[in-house]
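One protein chain is absent from this view; the other protein chains keep their places.
And then chain A:
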Amino acid sequence: MPNPIPIPTPMPRLQLHGISKRYPGCLANDGIDLCIQPGEIHALLGENGAGKSTLMKIIYGVTHADSGDMHWQGQRVSLRNPAQARSLGIGMVFQHFSLFETLTVAQNIALAMGATAGAPQALAPKIREVAQRYGLVLEPQRLVHSLSIGERQRVEIVRCLMQDIRLLILDEPTSVLTPQEADELFVTLRRLASEGCSILFISHKLAEVRALCHSATVLRGGRVAGHCRPAECSDQQLAQLMVGDAAQWLVDYPKASGGATFLTVSGLSWANPDPFGCSLHDIDLQVRSGEVVGIAGVAGNGQDELLALLSGEQRLPRQDASRIAFADQAVADLPPDARRRLGQAFVPAERLGHAAVPELSLADNALLTAFQQGLVSHGLIQRAKVVALAETIIQRFAVKAAGAQAPARSLSGGNLQKFILGREILQQPRLLVAAHPTWGVDVGAAATIHRALITLRDAGAAILVISEDLDELLHISDRLAALCGGRLSAQQPTASTTLSEVGAWMAGQFDRPHSPAPALA
């Protein structure tokens, strides 16, 4: 349960008045008011692009507001840089960590603290003490590259706690954690808040905001859409504040059981040449036509490696070709275009720079993967057909873009993702592999993408979705598995699993009936 709600005081910890920030072509923050009391856990909710990141960068002194004032404990301040923010007692944990992998935890913290770190030998006990006080398990002498993502996040949090912290900002902290790890984080945060530290918690996951936060400010399109007490609001009400119209959002899709197996992965192992990368061990997976199989897992547990092997960017030698098969045809040694000819379509995790070329137009990006669909004749590009295809995708999937000639990078994340997914779906694939299909996408676009995937499933395609978002996987997949340390759990029908069971798989606790138990040493 959340701590008792702090009583409003005449002198709030942080108060913002009419903060506005304009970037070329967009008003990121438009007259934002925000008030955080000492000891309050305050959620900043909003879709991607609602202006959350800009606002917290302003609070942390990374960027500067065009207008508006910021009051810190009753005194007006104007922050010039993060160092000044830290000196006031503001700490921030970014979504992407800034740690040196080859240094130890203590060395990383010493680097971040600068001159205030003091003597190196005195630092390690102090780190241990701070970590223990807040229930964070952390060994100062370990090298960062050997830490899991959750542990790395603890390093960042401890780094903030080493100073006299009065406001801790966390940017989507749970997006990299298993549900269990997230619960542990919440314990730490509640303890911090009970000691009087204010916490600004940025998220778009409604359930955890309701469980953790005292109050919430919801942003939509750069403005404050409303303030509320999340414990007293339903998902529907919160979602409505975030997107305006949430009626279509909470749809339940009936689960399907599929037909004949299309994709078969059997005994797939792959040794990663990158010493910090993840190797795959003995992966078994079947995806039937007409079903969605979801693979959960925390990032860095072999997702990228599995995806590269499935797409054909990483090929196996000929003798291992049958490790991956499309309806009995061995494909593991085939390049991506050959696999596409056999009916595969693919949505990689990164939209810009992998799925789409940022500088090229949408038309050219449509051609990028659809070139085997009669768009090239005698070596020449059939420009009219390419443009027509791009326009069809834009229209069918409601992509907001200036037209087929707009460069891919000019689109917002959600719109580009709809375009990429549309491009793959219109090729009428027999197998679609989609990685993180709604990562960083707003609620409305995510709903469109889910509906498109389910429609494709119902049309008889086999679909494999690899995602870090467990809610999403429970929502759309018919069967579920989880990757941990390069091993894949067995696949279970979604209807007969629970959140905590999948959480345990994500942490590596699964029986592997298919492989012999490791010999005792």
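Points to keep in mind about this one:
Just so it is clear, a contact is a pair of C-beta atoms (placed from the backbone, for glycine too) under 8 Å apart; a residue touches a chain by one contact, two chains touch by 3 or more; residues count from 1.
One rule holds in what follows: contacts and distances are computed from a predicted model.
Its UniProt record calls the unshown chain "ABC transporter permease", which is the correct pick from "ABC transporter permease", "Zn-ribbon domain-containing OB-fold protein", "Thiolase domain-containing protein" or "TIGR02186 family protein".
If you put the hidden chain back, the residue from A:Arg288, A:Arg340 or A:Arg479 that touches it is A:Arg340. One chain is missing from the display, and on chain A it is touched by residues 24-25, 69, 72-73, 75-78, 80, 83-84, 87-89, 311-313, 335-338, 340, 346, 348, 350, 353-360, 364, 367-369, 371, 376, 379-381, 383, 407, 410.
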